[in-house]
Structure formats: C-alpha cells, structure tokens
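Before we start, here is the structure in question, set down as structure tokens.
Note that this complex is displayed minus one protein chain, with the remaining chains in position.
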Amino acid sequence: GGGGITDGGPGEGATSGDIILGMLTPLSGGSAAIGPYMRNGGQLAVDEINAAGGVMGRQLKLVVEDEACDPKTAAAGAAKLVTAGTIVSVGGYCSSATLPTLTIFGKANIPMIIPAANSNDLVKDKLPNVFLINGTGAQQAAAAVEFMKSEGSKAVALVDDNTSYSKDITTRTAQNLKDDGSVAVASQQSVTAGESDYSAAVTAILRAKPDFVYWTGYYQEGGLLIKQLRGAGYTGKIMVADGSVDKQLVSIAGESNAQGVFATMTQTPQTIPGGDQWVATFKDKTGADPGPYSPQAYDAVRVAAEALKQANSTKGEDIITALKAIDGFEIFSGKLKFTEEHTLTEGGFDILVVEGSDFVLNK
Amino acid sequence: MTNVLEVEDLYVNYGKVEALKGLSLTVGEAETVSLLGNNGAGKSTTVSTISGVVRAVSGRISAFGEDITHAKAWDLVERGIVQVPEGRRIFSRLTVHENLQVGGYTVRDTKAIDRRIAEVYELLPRLAERRNQQGGTLSGGEQQMLAIGRAMIADPKILMLDEPSMGLAPLMVAQVMDVVRAINARGTAVLLIEQNARSALKVAKRGYVLDSGVVSIQGSAEELSQDPRVVEAYLGK
Amino acid sequence: MDYFLQLVLNGLFVGSFYGLVALGYSMVYGIIKLLNFAHGDVYMVGAFGGYTLLTFGAGALGGGSLVALVVILVVAMVMTGTLGLVLERIAYRPLRGAPRLSVLITAVGASFALEYGIAVAYGPNPRVYPVGFGNASVTILGARLTVAQLLMMAVAVGLMIALDQLVRRTRTGRAMRAISQDPKACLLMGINVDNVISRTFFIGSALAGAAGVMAGAYYGKVDFLMGFIIGLKAFTAAVIGGIGNLRGAVLGAIVLGLLESFGTAFLGAQWRDVFAFAFLILFLTVRPTGLLGERVTERV
Amino acid sequence: MSKDTHQSPPEQGDSGFVRAVEERGSSVVAAAGKGLTPRRSPGPTAVSRAISHPLFAWAVVAMALAMPFINSSAYAIRISTDALIFVMLAVGLNVVVGYCGLLDLGYAAFFAIGAYTSGILATAFDWHIALTLPFVIVAAVIGGLLIGGPTLRLRSDYLAIVTLGFGEIIRITANNLDFTGGPNGIFGIPDFGSFGLRTDIATYWVTAAVVSLAVLASARIGRGRLGRAWRFVREDEDAAEAMGIHTYKIKFAAYITGAIFGGLAGVLFAAHQTAISPMSFNFLWSALILMAVVLGGMGSTPGVVVGALVIALLPELLRGAENWRYLVFGVLLIVVMIFRPQGIWPHRVSEKQSKIEKRRAEEQAKAVPA
C-alpha cells in the first residue's frame, strides 16, 4: 500500500492475486475472548466462498489484526491492514476503538462492513464507506422496550458498564421509555467493568424496587450482577442485551440464578430454526463452538463477497455503490437492505430466554 | 598472646579509587588497637571490609583463627564481630529503645538483651532519658551514644568503633573513652578509629597509622605518641 | 430493609476484602518501598491456582466440599507465597541499590508477565469456580449480610491483628522496620536482610493468594485481569492508611470501601471512584501522612 | 563520607527519590549481605563520546524528519507518529519525575486535558486545530494548579496516589459527561491539513517538528538555572531551602511545565487519532509513560527518548503475538532493567574536565590583575 508521500491514495487494490479482507478484532486485553469467535466466523465464510470458486475468479484472504479494544492499537492495526492491501474491512468490535479507524480506512477508500460494533456514533458523520450489519443500539433499545411493555412491567432498572456500546443502549432505552410513558425508569446505574463486587449497585437497584432489570453490558459482569441481584433477594425479571448472550453468562451466574433471564438478541443460528445445521458445520470446520459475533463476522464476509461480485471490481467506490444497492441478501438477522445511514433496516431482534444452561428463543 | 583478628595484605577499590593498597594489621585478645590516619586514608574502608560490608579485591582476613574474608556481613555479627559505623546510622524511625533491641538481633536470650540494655542506660543516662524518642530526632551526640550502646547489646568479642568521639562534647569524649575501657576490660578486643589521637592513644595499647591505604607507622601507644611524625600530624605541633 | 445500614455493611465487607490484599501490599511496600504492581496479579494467580486445584484436585479431597476449599486455600497460599519469593529473587533483588523507581519497571513487567501468562495458559475466557459459598445470610437490623461475607470479614480482621503483632512485637518485625529505614545498617546488626525480605514477600504474597481463592469462591468468576483493579485499590488503601502501617492498611481499605458504597448511593456508580479519589485527595492535603502514618518533625 | 552521614531518614525530609539516590550513592556497599566490589562507572567510550556529541542529536532529528522517505507505508507512518507523541509525553514527565523527583502516576490526565480541549474546540466550533493550542496550554496550566496546588507538599508516595487519583478523576469524568462525548469520546477531529501531501505524512511531519522542539526545550531547561534548581530539590529539599530556593515554587514550576508538555502532546494525539475516548487515558497509560522515563534513564533526555521509543514500539512490533504479546513485553522489561538498573542511557553526572580547565585558565588570567 501507499507508496509515495503525496496523495494519490493507497487502497486501489491489486488487480490479481488474493482479494484481501481485513478484520480488526480484540485478540489481546480484556475482550480478547471475542477475537477468536469473530476470526473463526469470518474464516469459515472465506473458506466456503473460496471452495465455491471465490469471487471474480480470485480467492479471498482474511487478514486479522488485533484491536485490543484500545483506540491507539486499533488505529495502528487499521493502518497495517491498509498497508497489507485490504480491499474490504470486515472487522470492528469495540465502538470507541473502531471510531478512529473510520478515517484511516476512509482515506484509503476502503469500505467497512462492521459486524459487531454498533454505536450510532459510527454512522453519525455519514461517512460513505461505513456500513453496520449489527442491529444498532436504537433498534435493540426499541426491541427491549417493546418486550418490557408486553411483560407488563411497571418499573425498570437499567444497568450498563460505562462502555459506549452498553451506555448507548441504556440511554436510548431510557429515552424510549420516557417518550412512551407507560413504564417508569426506576433506577439507572453504571458499573465498572472488570470488578467483581457490585453490591453497591445492587443495593441501589433494590432500593428503587424495580420489577424488571435490563443489563446492557457483557456476560462477564452480567453473570456476576445476576448472581448478586438474586443473592440480595431480587425476584423480579432480568433481561440482558446481546453482548451478554453466551453460555458463560449462565455458568457465572449459576444455573439456578440464571433461569428465566431474558435477552435481546439479533437472530443468530443458535436461535433461528435450522440454524443448528450451521452450528454443526462451524464446530467441525473450526473445531470450536461459535460464540458472540461469530455469525455477524461470518455474515460480514459474505456481504463483502456479495458486494464484490455485484461490483465486479476491487475499487472502493464500486464496492460501496454495490453495498448500497444490495437488497434482500439473506443474512442471519434477515433480508439485508441498508438504510440511508448504512445501518440495517431490520434490526432483527428476538427475545431469548435462559433454559437450562443456554439461551433459547422465547416463545 | 594470640590474635583474635588478623588482616593480611588487603586491597580494596571503589570503582577507580584504590582505597586500600596492601594493608595488614592484627588485634590481640582483649587488646585495644587504635587506627589513625588522615581523611581518606582508608580507615573506614578497613573496618567496613573486615565487617564484610565492603568486599576486598585481594588479601585475607581471619578472626579467631578462621578465614572470614568472604563471610557474610550479618554472619560476622553472629560470630561476635561488631562495628559502630561512621556516621552512626541510627534507625531514625525506631525509638531509642527499639534501636537498642535491634542491636541485640543476634541474641536469642531476651533476658540477656534486657539486662544489657539496662547496663547501657546505666552507662549513658541521656539515652535512658530519651528511651521513647525516635532515633532520628536525637542530637548528633546522642545519636553517637546510641550507636555505641547499640553495638554493646550484641556483646561483641571484637568491637570496631569508627570515630566514636565525632561530634561529642569534651566531657562526653572522656565518658565514651571510659565506656571503651570498660568494654575492653570485659575481655572484648577493640579496634578504635579516631581523629582525636590524643585520647585514642590514651585508651589504646597499640596503634597503626594509615596513609593512603597502607600502614605507614605502627607501634605501642607510647612509641606513637613520641613519634615526631605522629605528633606533627595528629597531636598538634 | 434499612438502606443506610446496608450501605455501611456493603462498605465494610468490600473494604475488609480490599484489606486482605492491602495487608500484603503494605507489608512489602513498607519494607522496600516498592510499588508492587504485581501484587494484584499474585492475587489473580492465587485465584487461578485455587480454581485448578478445585477442578482437578478436588476429587481427591472428596469433591468440592468446603473442607476441600480450606485445604486448597492453604495449598494456594503456599503456591503464591513461593511465587512471591521467586518474583523477589529474579525481578526485584537484582535491583537493590538501583534507583527506587527502577524496581517499578520490573514490577509492571512482572505484572504483564503474570496476567498474560495466565491468559495464554487458561485462555482469555473467564473461569467459573466449581464450588462457592451458599447464599445463606443473616439479617442485622433489616440489613442482610451473607455468612460468607461475615466469614471473610472475620478473616481479614484476624489476619490484620496477627500480622500487626508480628511486625510490632517480634524480633523479625523489628528487623523488617529497621530494614525499611537502613538496610546497610541492618547488616551491621547481624540481620540477614535478604532472608527477612524474602520472608516478607512470602507472607505478603500468600495473603494475596488467600484473598484470590476467597474471591474466586465468593464471586464465582475468575479472569486474568481480575488483579489489576484490586491491586490499585490495595495500593490506595495502603497509602490512605499510612504507608507501611498494617492497621492503617486495613483501616484505609475499610474507609475506601465505605467511600465507594456511599459514593455509589449518593452520586451513582459511575461517579463512585471520582467521589472516592476526590475525598482521598482532600483528606491527604489535611492529613499528609495518611490515617495512621506517624508524623515526625524533620531533623536537619 | 556523605553516604554515611545522611542522617534525617528519607521517609521524613527527602522525597523517596533522594533515598533512591542515597542508596545508589553507596550501592558500592553491599545491601545484600555479601559485599560487592563496586562495578566501575562506565568511562567515556568512543561510542558514548560520539553519541554525547551535540551533532548526534541533530542527526537524530534529521533522521526522524527523513523517515517518510525511508518507509512511507501507512502503517510505518502511523506507528512512528504514535511513537513521537509518546516521546513528547516522556520528556514532559521526565521534567517532573526525572529532574524534580516528583512521582507522578497520573500524567495521562494532562494528556487527556490537552486532547479533549482541542478536540472539543475543533469539532464543536470547528476551529483549525492549531488555533486551539493557546487554550490547551491554559487548560493544562489550570489543571496543574488545581491538583499541584494543594498536593505538591506531600511526600512522594502520597503524591503518587494523589496524582493517580487525579488521573482517574479526569478519565472517569470525561467518560460520564455529555459534552466530552461520554465513553465514545470526541470523533471526527480535523488534522493539521495536508499541505498537498498525504495527510498522514503531513501529520507526521508536524508532529516530528513539534516533538523535536519539545525535546530540545526540555533538554535545555534541564541544563539552565531552573533545571538545576529542580535537581537540587530532588537531591535534598532542606539543603535547597537553605540556599534560598523556594522548593515549593520550584516543584510547582516542574509540575506545570510537565502539564504543558502533556497538554501539547494531547493536541498532537487528537489530530492524529481524529477520535479520542477516555480509555486512551487510563492508568496504564500513565504507568507506561513513567516506564519510558525510568527505562530510558531518569533525568537523561536522550535516555528518555530511547525509553519512549522502546515502550511505544515494542508492543506494536509484538502485535502478531496476540496474548503472548504482553507476556513477552513484560519479560523483556524485567531483563532490560536487570542489565541496565540505572536505565538504558542514564544521566552521566560529570562536567567535561576539558571545559573546566579552559575556564580555570581564563579565570586565573582574569584574577591576576584584580
């Protein structure tokens, strides 16, 4: 990439050889657990597509760089991907770490199909090259409020972990609830990720006497929070957001405590009928269970391939045009069509519930 | 008479500085030997090397017939070789009493420690007055007394004092010299470094004069106090 | 339930838990003035050690019974204690006499090494303790406290008293304090400085290990970064209490715990640490040597 | 010797640093029970003479500026820019810790203040980022006054915790407030402009220029009257006071200077990252900056620069290693420190004998007529 010190842009992409898809995902640091899940998902898609003859007669190649959920590391990773000749970026997990990469990919006019990070800030500046295929905070919040009302809950407590992803959902949920008016926001708490003791928050929540608690952080803390809520005698309903949808939540909280915990989650193979087929192949191809954002990463690659096919070119502009044009392409969360600000028209959020040791679709 | 301490041909360097260049000396049983010399002559280096705090480049040190050239500093105290360091090195945040107790670290028998502490308070009443004051807040002289007292608690077989009279009032100097005599009288061999040659040579039986790292003059106290060079340099014209 | 009392109890519990870690921190800190950033990670290693023993060794001890937990607690303490020894030997001792801050580097280095060593060995995913304390709880004037919490508070206070006595009364304790002031003079007192420092590290690290296992059993989840925050808290507590002062360390920890509990209650959890630290800063400006740190008129 | 006559316990009068220094002074004497004959201080070898030559510094600057011609890949430019910004932070903290001996564990706070001030001004009022500089300096100074004012009287360890707290307060506040953009922070921050070049390279050159000047400035202050005063305070506050030096004011000067350096580094960072968020200013950052200073050699400008480059680039070079990354990093840190306890490039205490002799000669000459 980018020879010469004057502009004239890298990222035109080589016209032969493998087509490089770059993926930023946390491989070190606190969120390191997610990295492999996403990489496996992406790799699976790449392998399948290549097996089917690749795109434009060329093979796809997935290059993964560490994002560490840290802006500086992410930016450096992005630059490295640019230098490596990335054609389409199919990564992005932590919103605040993804933000600084937007301009880097943008300047190299590399389209970004962001599988996990879903903060509306990502699309706020209406950058042409940024597309989100994960339901946004707004959509998830809407789904959550929907369900709270259907459950006839009166007082809701919202708890986030002070990260952008999580705070985004709580603030929007709170907003929607206020606008709607039928359900009160009893208490709003932010806990610090990485700690173990949430008794202070729990006490504050219980004091507000909510009948419904919505946790929008990740499963590590979510598990503890549920455990401590139940331990402190909370008997009301609990719901978690997609970041917490993982077997581990149940084992951390303890099965008894976790029974009946709801979750807002975009449709994934684990939940949609016939999905278990995909899960099986995933297991046997990658030798590991799919985890959070495996499906989204898988989809990101497929969408990228689709766009390349339609564009029949590796030029950024062409791919972007193709992405805009996509309509009805099947991904797990439903038929894909991007809105004006390049987000999913259909968030495709379902409600899951914990039964036994895992989440299942809530009937 | 047998020597409790023998130093042979000792060489010590600090980086480039050659502090000792082939120094030899002996201390006999229950004998008081004084070590004179200008600033920088190597007196402190000598005792620090004997007590294992500074390492010799070459040479041999033996005490009670055993080679201790490479013995560990703390181990030497166990063997009864104790040093009152230059500049006192009081534990400034410990009380006077605690300082004395630490002095008896190697003594297992707590009774004995208490007994000796009592003795020290006897000999140096000012310390008794200050027993609960923090070492660091003592006056210069008081600290010097404490340093000496602290060394006594370990009941040394060989006691090395590095300029014990530094910062002491004349009266106090006399007292401290008495203390040294008393210690010596108990059969402890004493190696005494002094600037105050006059009083040193009164207490000591023999003496060495160090000059830039080697012994330049040695002899009995009388001989030394007669020796014109010594008189010239250390006793005043 | 009595809200206010509940806040106090929460604070006391969290505080005494910080205290467990702060004790070891303060000991090591007191003797060689080392900002031991690896301390929190020794705690983390302890938690993982306990986890491993429970999962693989528990069978031998008749399943995940609480008896097993106690046995494993001891084993884990020995393990982490030894880890402390090794750390001191390879990472800290070679830097005696180097500028004090140099040791800070090796400490942070050790911290990274431990955290990511575990991350590599166990993978980045958190692990869940096979056993735990039940939810059995007592109610005091309408505020509830689980038996486990009471237990851990008792342990913290007990250990504090024991260590405090050790440092104040015993010969070794005096040696420790003396070393913290002038290691060289200590040699001349016949104190085997290295040996005493190693012992201190052993005790301090063993304590951290114990805390780690308890944390694992109580909270149920352990992960390779769990030591980082608690390490900072321990440091903070140790300093508020008065550096090197063990009673102070635990007292400071409890103050910190209460601050956090009330900070959350009054300002919301996201402002908790701001509240705690702001208070701390103001406090130190009026009491510059911490809660129990002795003040001495300077001698010049 | 003074090594032995240092009576007042370090815990009292002097900063812990003085203790460190005092210990080092007599490190010739074994602290470990077995005495050790002191290793001779490294005499000026051909190499050390070459690198201590003023021209060497300029050569380094020239190399830094020429970097884009050597490797202009987006990645190379990006990490070099990051590294340079880190260098600026390190020399800034070096003023506080290295020169003045104040242990600051919250230096990232000033970095944050700088980044946010310029970030907000540049986005909310879309100013050119260069225009934000004066405001950044003001903000940094205010920050320094606020925290330094009440706390600089504290002893080093207590100062450490207070600064740490300050760092956390700034970060969390930025995370909780709306006008700072909450956890997502500020994004879409403009760069300095492209001057018809590739923007990242333009940014690199601006950064390189600013940082070079900063390094030069910090080195020169360190040698002047103020710099000496800092060292006096570091070595022995009482003695400094006795010489009529208002130690509190001097410490303040160090702290504020550090704050300004940090703030300016923040501007560079904001312009380079285009998006800033609280997690870029967490405690780990403060720790890393401090490590750069100590690893390089406290009080030694070239050392600190080297240290900063190591700390900034090593993890990046180990990027492929995933979780092994920091494992290796940590081990390397320990190894380096064990082999260079005083730092990679320690500050050499000595004035060139030749210079002295020359001045002596002139001096004598002047003296005769008098």
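Just so it is clear, A, B, C and D label the chains in written order, and each chain counts residues from 1 on its own.
Everything below uses one rule, namely that contacts are C-beta pairs under 8 Å (C-beta built on N, C-alpha and C of every residue); 3 or more make two chains touch, one makes a residue touch a chain.
Here is the rule we go by: contacts and distances are computed from a predicted model.
Matching "Sodium:proton antiporter", "Amino acid/amide ABC transporter ATP-binding protein 1, HAAT family", "NADH-quinone oxidoreductase subunit M" or "Simple sugar transport system permease protein" against the UniProt entry of the left-out chain gives the name "Amino acid/amide ABC transporter ATP-binding protein 1, HAAT family".
Taking the complete complex into account, D:Ala217 is the one of D:Val61, D:Leu197, D:Ala217 or D:Leu314 that touches the chain left out. Checked against the full complex, the one of B:Val173, B:Ala189 or B:Val215 touching the unshown chain is B:Val173. Contact with the chain not shown here comes from a single listed residue; of D:Phe187, D:Tyr204 or D:Phe232, that residue is D:Phe232.
Interface residues of chain D with the unshown chain, by the touch rule above, are 1-3, 5-8, 21-22, 24-25, 216-217, 220-221, 223-229, 231-232, 235-236, 238-247, 253, 257, 349-353, 355-356, 359-360, 362-363, 366-367, 370.
For chain B, the residues in touch with the chain missing from this view are 14-15, 17, 37-40, 87, 126, 130, 133, 137-142, 144-145, 163, 166-175, 177-178, 195, 197-199, 225-226, 228, 231, 233-237.
Rule of thumb we're sticking to: only the chains that are shown with their structure count from here on.
Note: centroid distance chain A to chain D, computed from Cα atoms, is 39 Å.
If you average the CA atoms of chain B and of chain D, the two centres end up 46 Å from each other. Shown for chain C are the residues that touch two or more other chains, namely 116, 119, 124, 181, 184, 187, 192-193, 270, 273, 296, 299.
Among the residues of chain D, those touching two or more other chains are numbered 7-9, 11-12, 29-30, 33, 175-176, 323, 325-326.
On chain D, the positions that touch chain C within their shared complex are 7-9, 11-13, 16-17, 19-21, 23-24, 26-27, 29-33, 97, 103, 147, 150-151, 153-155, 157-158, 160-162, 164-166, 168-169, 172-173, 175-176, 238, 283, 287, 290-291, 294-295, 298, 323-327, 329-334, 336-338, 341-343.
Within the complex formed with chain A, the residues of chain C that make contact are 1, 3, 6-7, 10, 13-14, 17, 116, 119, 123-126, 128, 132, 135, 144, 146, 215, 219-221, 223, 225-226, 228-229, 260-261, 263-265, 268-270, 272-273.
Remark: chain B residues 51-53, 72-78, 82-83, 85, 89-94, 98, 101-103, 105-106, 134, 136-137, 150, 154 touch chain C in the complex.
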